[in-house]
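What you see is the complex with one protein chain gone and the rest in place.
Entry: chain A
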Amino acid sequence: MVNRRSFLISAAFWFAGSTSLTRASVVRDHMPWSPFPSSAPNDARPGPWQFFTANEARVVEALADRIIPPDSDTPGGKDAGCAVFIDRQLKGPYGSAAGLYQFGPYLKGTKEQGPQSELSPAELYRKGLAALDRYCKVSLGQAFDQLSADQQDNTLKKLEAGEIKFDGVDAQGFFDALLKDVPEGFFSDPIHGGNRDMVGWRMIGFPGIRYDYRDWVGRHNERYPHPPVSIAGRADWTPHKS
């Protein structure tokens, strides 16, 4: 039977889970309307790190730059802001696994049954970065961000192959999280802190949130000529404030 306490818990879940009019309501006579009920997006502003320590941030920037290295045409993960993106994500609902099913017990299942980790992404990063730091200092004598690019790549290759084990946290799981989160930072809208100046989109020719391609759908095998646009617009549309 449903008890009072679980109702209160459920009410809290609803607030987290609803994006519109968050209270139960009765609708009749007309389509309900309120201005922007789904809440406008937050622009992940530059500024101090929100989740990472300064040491962690240096390592994540170095990791991002090996996963997506800079080249002559396009910046790498660090300058694209991928570490800032991950920082803001880990500070937010993603970091705390908000909205996911978090009742135990956490049993080990088959691969097909999906992740059953008790660690939130924020905990995974905190523990994973600490374990990576210990590994690098013990095995290679320096922190990850102090290693040469070759040493960094070799370390990542070993992590990917499962050849490095961490104490108390799944090393390969930590690597897989990086491999998901860094490209997401490179390709998601700049309002989330990565893809700075839309460098990821420029690299491939994705026009962002440009929205009306009716004049171009029939122009076959012609490269779309216009530069990308972000949810926040474009820098060159915004006059500099003096």
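Things worth noting here:
Here is the rule we use: a residue touches a chain if its C-beta (ideal position, glycine included) is under 8 Å from a C-beta of that chain, and two chains touch if they have at least 3 such contacts; residues count from 1.
Quick note on the criterion: contacts and distances are computed from a predicted model.
When the unshown chain is looked up in UniProt, the name that turns up among "Carbamoyltransferase", "GMC family oxidoreductase", "ABC transporter" or "Binding-protein-dependent transport system inner membrane protein" is "GMC family oxidoreductase". Contact with the chain that does not appear here is found for just one residue of A:Tyr94, A:Phe144 or A:Phe174, A:Tyr94.
For the chain left out of this panel, the touching residue among A:Gly141, A:Gly162 or A:Gly205 is A:Gly205. Contact residues of chain A toward the unshown chain are 1-4, 6-11, 13-38, 40-41, 66-69, 71, 74, 93-94, 99-103, 107, 109-116, 153, 156, 160, 179, 182-184, 187-189, 191-192, 200-201, 203-214, 216-218, 220-224, 231.
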